[in-house]
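The other protein chains are all here in position, but one chain of the complex has been omitted.
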Amino acid sequence: MVGMRAAIAALALLLSACVAPARSFSAYEGKAVKTAEDVTSAVETARLAVRVAIRDRTFAPTLSVILGEAEKDAGAAQGTFDSVQPPDDRSLELRSKLDELMQPAVSALADLRIAVRSGRLDELQETAEPLVKIGAALSAFSESHS
Amino acid sequence: MTRAGNRIDAGLGLLDRQILDKDGKDSGNVDDLELFAREEGGAPYVMYILAGPGALARRLRGRAGAWLESAFERLHHSEDPHPARIPFGVVKDIKHSVELSISKRGLDVTTIEDWVRDHFISKIPGAYHDPGGTK
Partner (left out) sequence: MKKFLEITLGILTAIGGFVDIGDIVANAESGARFHMSLAWVVIVGVVGIIVYAEMSGRVAALSGRAVFDLVRERLGPRVALTNLLASYFINFLTLTAEIAGVSLALQLASSVNYLLWIPLVAFLVWFVIWRVKFETMERIFGILGLVLIVFVVVVWRLGDWHTLSATALHPSIPKGEGIPTYFFFAIALFGAAMTPYEVFFFSSGAVEEHWTRTDLMVNRANVYIGFALGGILSLALMASADLVLSPGGISVSHLSQVTLPAALTIGKLGVAVTIVGFFAATFGAALETALSAGYTVSQFFGWQWGTFVKRVEAPRFHAVVILSVIMAAMVGLTTIDPIKVTEYSIVLSAAALPLTYFPILVIANDPDYVGEKTNSKFLNVIAFSYLVLLVIVALATIPLMIATKGGS
């Protein structure tokens, strides 16, 4: 019984710990890298999905689910990061730098989702084009800050 | 393999064992025992096996016990809720389970089971369908 209660308490703690404040630049930077990685993951997922879809190797409903989730994940990562209070000026700078990379990622993912759900599958390759650069830039960001 | 009537360690050999009636149907657990000593200070004999949440609640003690006891009293429809008492005389054999020589229908171990059946399960279509097991 006690173990159970401890487990529930741990779970509650864990869920509330998701948006912990950052107290120093390095902690903030760590969060920035984690966020960049999460957005990279979403971008790369979408790229891979588009790659297989163009070669007719997956189904439209499956593709639509993958892209919808990628968009949501990227948006959520961005939202979580933006809600963290930057502790100093350097952090503020870092924040705007990362935001500049995330903004186009989220909107490119949204464009893809819209293209798929309105059945414009022939435009997929073109719509996914910007993701190549965005993905590379995000990876470079994570590399240079970790 | 201990026959009824012999001496067994009631704590380990009886308590918390499964009770099976003459048809091999699960009829509750040995939740507690009622003992009786023929003479002052003599060896105690098992008079009754107590089965059901009422008896279990008393052994659990603590908050879990209190909760179970109140739940049992609410579910039990008689004026004076008491755990089912199975006379030790109907025990046919004690192996890994306590086997009875009569059907559980003749004992009051089925009060709650009957209630759940009559008010809930029997009303769902297919409740009387015979699954025709491999036995």
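We call the chains A and B, going by the order they appear; numbering starts again at 1 in every chain.
Here, contacts are C-beta pairs under 8 Å (C-beta built on N, C-alpha and C of every residue); 3 or more make two chains touch, one makes a residue touch a chain.
None of these values were measured; they are calculated from a predicted model.
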Contacts of subunit B with the absent chain, listed as residue ranges: 1, 15-19, 25-29, 31, 51, 53, 56, 59-62, 64, 95-97, 112-113, 116-117, 120-122, 124, 126-135
Subunit A residues touching the omitted chain (full complex): 1, 3-4, 6-7, 10-11, 13-14, 17-18, 34, 37-38, 40-41, 44-45, 47-49, 51-52, 55-62, 64-66, 69, 73, 135, 139, 146
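As a working rule, only the chains that are shown with their structure count from here on.
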Centroid distance [mean C-alpha coordinates] between subunit B and subunit A, Å: 58
